[in-house]
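The complex appears here without one of its protein chains, the remainder shown in place.
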Amino acid sequence: MTTLSTMDAFEAQDLTVARTPTQEAWRRFKKDKLGLVFLVVIAIYFFVALWAGTFGWGGSYEVAGQTRPAYEASMGQLGIQLDGKPFPESQVPPNLAGGANTMLGTDALGRSVFYRGLQSTKVAFIVGTFGALLSVVIGMTLGLLAGFLGGWVDRVVVFVYSTLASIPYLLLMLAIAFVVKKGDFANWYDDLKIGEFDVSDFISLGLLNLVVVIGLTSWVTLCRLVRAEVFKVRELDYVNAARSLGFGTGRILFRHVLPNVFHLVIINFSLTFVIAIKSEVILTFLGVGVDKEPSWGQTIAGAKNELMTGIWWPLATAGTLLFGLTLAVNYVGDALRDALDPKLKT
Amino acid sequence: MKGLRSIPVAFLALLCASCVPDAYPGEEGDILHFTLRLLPKTFDPPKISEEGSNKLASQIYDGLLTYHPYARPYKLVPAIAAALPEVSDDGRIYTFKINTSIRFQDDPCFPDGKGRNVTVQDVMYCMKRFAHPTTETTGWWLFQDRIVGFDDWRKAREADVTKYLAEQGTLPPATYPGIDAKIVGKDHAGNEVQGIEIVGDDTIVFRLNEPYDQLLWVLAMSYTAIYPREAVEHYGDQYKNHPVATGPFKVVEYNPVYRCVMTRNENYREEFVPDPRNKPEDRLAGWDWEADEKAGLLKHAGKRLPMLDGMEVRYIVEDQPRWLYFKAGYSDFLNPPKDSTDQALPGGELSPELVARGIRLDPWPELGTVYSCINTIDPVLQNVDLRRAIALAMDHKWTCKNLYAGQAIVATSVIPPGVAGYDANDLPYHTKDGTADLPRARELLAKAGYPNGVDSKTGKRLKLVFENSSSSATAKEFSDRFVFEMRQLGIEVDVMYNTFPQMIDKMRKSNFQVAGLAWGFDYPDAQNIFVNLYGPNKAPGANYASFQDERFDELYRKAALLRDGPERTKLYEEMAHIVSDQIPWVTRAHRIRQNLQQPWLSGMKYTEVNYQFWRYCAVDDAMRDQRVAEWNKPNRWPLVLLSLLFALLVGKTVFSSGGARP
Partner (left out) sequence: MIQYVIRRILYAIPVLLVVAFITLWLFDIAAGDPAAIKLGKNPSPEAVAALHEKLGFDDPFLVKYGKFLWSTATLDYGVSFTDDTPVRTIFARGIGPTLSLTIPAFLLGTLVSVVLALLVAFYRGSLLDKTMTVVAIAAISISSLVYILVFQYVLADQWKLFPIWGYDYGFGAITFVALPVLIWILLSIGTDMRYYRTVALEEISRDYVRTARSKGVSERKVLFSHVLRNCLIPIVTRMAIIVPFLITGSFLLEIFFGIPGLGNTLYTAIGNSDLPVIKAFTMLGTVLYVIFDILADVSYAVLDPRVRLQ
């Protein structure tokens, strides 16, 4: 689509030879100070998710009004000491009296909005990372194969993605979600055991559902881009050279072609990550999101009954935390695109 | 730069567009405004089974009987019937005299466009159309095996339809009348059904197989409303959008996805707001009218109905806009949905802001029971001690206080207060105050073979699946609570979130363990809820728990033959006792619902058993106009500020660079 202007082509020759593409990209990325800030933000979110991950899902079930020792035990599991403070009540507005438990208020079940918001980071990262990973793996693999092998493989891949792309996105997501979450699959998955290990205890159905839905519905864009790029690359001299040296298809694909399209993969990963987190909210609103684990989608979808009576803190907390992560990933993704795109030189 | 100018223009356009218009433009007179939570589906009485349609249809239709608007416990009063029916001593013959001075609304379906008088043939026609298979009513269960020969008549019509289909391939377009004329060829209003007979000009007699005291309540439901044959034939399958009847209002605009506008029916019969102070005949036995008078409900006593000039209904599916609509004064009353009363009214009280606006809170106990249904033929849960342990581990008091924000009372028995047979006493496997009794639950659990939740035979922890019919935030809170309660016993619970059809599908196939359900009464008689526990109705019938208890079934059959009275109430009490002992259901709560009313609304005593009482409301339109204007003064400075900020940013860039590109 884009042709390089003569000026750009001229500048391109002027490249410093010593840097690897990765170093070059990092050099360019570093120039964007805001991008660096947001990179740090993502790292913080990631560590919060890890922190939440160490406690299991325990905190999500605990509610106010239960016997005190049980509540304290569950809080202790989260590393929170109640220190003789009074029981949090439901829907308490933010105040500092109860420490972190009521710092951002409590929700309808008396759970700390602050801790729940932080705990939700884990779901966001699981859904975002694994959803985007699945999507990227499918998109990249099919795109590489179609572009490189051409012929009937290409025709099949193009047919599959043009079919998938033509189904309304939301309905496709819903249909897959219904099958995963509500059909016989749900019962089967619920009983699925590998030896003594209960799979559904580890990754709940709701989470699996989101990952599958995101993965299966959002790979088309990347597949298209990769395929088009591979078409260009495979006719280049060095690939031909590799081929004439008798290298196998796999080796050529992964050693010579993949590095040329990898920037697309990284950019697309960040885009899908954001789509996944935002889709979680909509799918939860429609009743096919996660149900057991705390998630921002659950808090936001639940807030539709709360905001109108002035209970703004759950929505504000979940909304802000979600906004922070998506903004950071969006911005870093943008900066990465600028840094990785071989056509834009600065 | 032409393009740049369009930005401030766009903002200005937004500012202008942001002048809030009148929510009800061009409206005149005292029109009642209210909102529906669910879209209505039909105005065709035999198919009206859900809240949305029922609320609309109740304003348009009358049945033979109706509910008294204010008396509690509920009382029936005549509507199209001239008086309450004469009932024979054996309780099998009901004789209704029809008030033939009542007229249908004017409608093009009548020869001269003028509504004609109601006849006893209309009642016969509506009964037959209700039973006709092509009508596909959702309420046949109310009449099944009740009236002599009615089932046979329905079966004969089914055979006719099958035969007709075999010969002709498809049914004629208009449902009942078309088929009837072509394949039955008999008189629509004739005495064909053995047990329904027209006697003379204005009397209709129902003969029953067995006494069926609930018949009277059924005859006050929307299912059995009276409408003219002309309308059904005129509108055909579009009748569901063009109701014609005798009620106080008639439809002028019906949009099934947005709103319904009704206006006063000029032919409405002479009906008055009860005036017990001045008219002794209005003092219904058992009605504490003085309390209602004190509460201001009888403000318009003695006035002719309807005092309203019409109604406008809008369907707002989402909670937030529906609530904000009420707050802005655009709807005259609001009934927060069952599940979000607690969110709408934290702590069950109005916020000071709403109190200052003069908004009233009208609490009313819902005739219904929230329960957890247990599959009694499940390999694990057929163990009665396990079921009892589960029941005792559940803390209903906590649930009422926290999950219902105090807007519910602990359900000691299946029967809610206000219905004969309600028993507030200590029932088996239920603590008196509804709290959990964990020591006893653990004891029973051990007795059941699962000490501390571990199967003593296999050494495995017991795991149950809890089914939910919704994935709403409230459903999640309830599930989370159940998980916690069972965890205290050492039982693990997995929660499944279904859609309602999926859950019913599972339950019909007995493919579930524990399910969260609620039953709303169709009429205030405990028989209505016991149907769901009667042995022969086991799944795939309505008895999803597949509860089998000989004594219970025997009592059910015995009570069915009795009329309302202490003897039957005693049987109901014993039946409730059996349920509480055998635990096919864990009864949890009876909800108390809140109705919020604007200061300009009067005469409404809310309930959801019947909606015909809305015709007793009055609205002070002048007060409403004034308040709505007062409450909705726009605040424009934030938008102006934002526009200025943006203009500043653009201006600074444009001028500092002097138009030259960097």
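A few points about this structure:
For clarity, chains are labelled A and B in written order, and residue numbers in each chain start from 1.
By definition in this document, a contact is a pair of C-beta atoms (placed from the backbone, for glycine too) under 8 Å apart; a residue touches a chain by one contact, two chains touch by 3 or more.
Predicted model, so just to flag it, every value in this text is computed and none were measured.
Contact with the undisplayed chain is limited, among B:K327, B:R388 or B:R624, to B:K327.
Although one chain is not drawn, the whole complex shows that of B:K128, B:H242, B:R314 or B:R624 it is B:R314 that touches it.
Hidden from this view is one chain, which touches chain B at 1-4, 6-7, 10, 14, 17-21, 23, 25, 39, 41-42, 49-50, 138-141, 144, 237, 240, 255-258, 314, 316-318, 320-322, 324-325, 327-328, 330, 498-505, 508, 522, 531, 537, 540-542, 632-636, 638-639, 649-650, 652-654, 657, 659-662. The missing chain lies against chain A, touching residues 2, 5-8, 34, 159, 162-163, 165-168, 170-171, 174-176, 178-179, 182-184, 274, 278, 281-282, 285-286, 300-301, 303-304, 307-308, 315, 319, 322-323, 326-327, 330-331, 334.
Everything that follows uses one rule, which is that only the chains that are shown with their structure count from here on.
Chain B has its Cα centroid 43 Å from the Cα centroid of chain A. If you check the complex, the residues on chain B that touch chain A are 318-320, 323-324, 327, 340, 342-346, 351, 398, 401-402, 465, 470-473, 476-477, 479-481, 483-484, 487-488, 494-499, 502. Every residue of chain A that touches chain B in the complex is listed here, in rising order: 60-66, 70, 90-91, 108-110, 181-182, 186, 190, 200, 284, 287-289, 291-292, 298, 301-302, 304-311.
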